[in-house]
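Missing here is one protein chain; the remaining ones are kept as they sit in the complex.
Let's look at subunit A:
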Amino acid sequence: MNAANGNRTESAGTPALEVADVSVTYRTKRRTVEAVRHVSFRADAGSVLAIVGESGSGKSTIVNALLGLLPQGTDVEGRFLLEGRDMTHADERDWLSVRGGLIGFVPQDPQSSLDPTMRIGDQIAEIVRLHRGREAGDVRAESLRLLAEVGIDDPGLRARQYPHELSGGLKQRVLIAQALAGDPRIIVADEPTSALDVTVQKVVLDLLASLVRRRGITLVMITHDLAVAADRADRILVMLHGEAIEQNDTATLLAHPSRDYTRRLLALVPKIDNGNGGDGAMADGASATDGNDGDDERTAVSWLDVTREYRAAVSERAPHGVLTAVDHVSLKAYRGRTLAIVGESGSGKSTLLSMALALNKPTSGAVRVLGDDLGALRGRALRQARRNFQLVQQNPFDSLDPSLTVRQSIEEPLRAFGYGTAARREVRVRELVDRVALPQTVLKARPGELSGGQSQRVAIARALAVEPQLVFLDEPVSALDVSVQDQILRLLAGLQRDLGLTYVFVSHNLAVVSEIADDVAVMCRGRLVEYGTVERVLRHPAEAYTRQLLDAIPGRG
């Protein structure tokens, strides 16, 4: 099953990383899990290898094996070598000499990978001191140099700051700087950009690419995003259920994938193909502020010059201690159509959504949903109005109460709105479970037993329980694997057709939006930047920011 090397010129000498027929088995009291089975691959010095796989494919296990971080009681068969050195059964002392100095690691989640109680400069200094030397002056100088090398502006200031004061992109760069501190020749990056906005992702990936070029580092990048791998890697290794099912250099793999799974992954990469989405009733794009005051029957939701301000510590985003999350936004969503609100973190899109859900009150302006001014409703009347609009949330694992069964979760809105007798509720719950293509046996299960896709379907069933006309969706697929995303999007499109629903969809992912939306509104830092039909905005973006978002999407061009 070894793929040919393609057109690459052979690099002389030992490969930087070589994995030969490695199998990793976890043994716990309850059961034995074969996480990785007979995987072989290699990475030549100075190249970029991407390991692509979905959850449960074994890619994280490979990473832990390469860093000697597998838990006690794990069986490893086969061999793996770092720069020719056999580390398969190395003990902790051997690993100490290798970690940091030979192989560096960039972890996945910048939010939780930095010690929140230490300043940035001290965290880097700790590693520099381990690998380079003790002179305080030298250590400090080296730390600042590293921060500058990863493109952090004003290293002196940043070194004195704490992690919570930095944005996600900056934190990720700090993690890269930490990985470089030992001057390694191999860097393993575990999903280095999946927690970041798309424009920031591009910047971080560019940084990694330039480091590879400049320092001749071998980069092994783990990712679930085939588009990123296609853009940035020299070779791609595809993993499924613990096996390496295909590996080849990028051009060959993309042009001639030899396995069905690879073909499926390639097909599923959401592409901006200019408006596949929705079966909206209206052909032309109405302007965002069309018929400003008059809400006719076509309008499902209107945000009328809405502003939301928060008190915050004085910072760049909040001069004078006021953070303007939403800044005088006027927007409409039309019945029967899907409006996508797109933006990066901090754009205000989630705040807009929560105002339309009456979970948040605007500082000024009004929000009308299906004719009702939400600001005027309270208590019972507000609860009654909620029958018409429901919500599907982002995190499928957190949106269901772990102490309730699926049946109880779906039944909850029915009980809250006093829907008939227990028997009628039971019938309705079964009907809903069918609609979202889940088996009836799922009713007895608890959320902890379900997968991400199954949980999200349950959340959709719950949202549809009281027959709302309008469904708000807050990044409903961003926490799911690519193959599951596609299924959920198709389910949502089908439901819209069958039930005549209106969707308001918040997302940071333009590619997903192009598949399902009719109209799109682009938000940046609280302001509405651009609005129009999906065809128009994605094909002929009028604003520079929209163009920037489109350009940053990996896999374009």
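What we mean here is this: contacts are C-beta pairs under 8 Å (C-beta built on N, C-alpha and C of every residue); 3 or more make two chains touch, one makes a residue touch a chain; residues count from 1.
Convention: contacts and distances are computed from a predicted model.
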One chain is missing here; what is its name in UniProt, given the choices "ATP synthase gamma chain", "Esterase/lipase", "ABC transporter permease subunit" or "AraC family transcriptional regulator"?
-> "ABC transporter permease subunit"
In the full complex, which of A:307, A:330, A:487 or A:509 touches the chain missing from this view?
-> A:487
Which residue of A:201, A:324, A:390 or A:533 touches the chain not shown here | A:390
Have a look at A:156, A:402, A:420 or A:500 and name the one touching the chain we're not showing.
-> A:402
Touching the unshown chain, subunit A contributes residues 30, 33, 54-56, 264, 357, 359, 383-384, 386-387, 390-391, 393-395, 397-405, 409, 412-413, 416-417, 441-442, 444-455, 459, 462, 465-466, 481, 483-484, 487
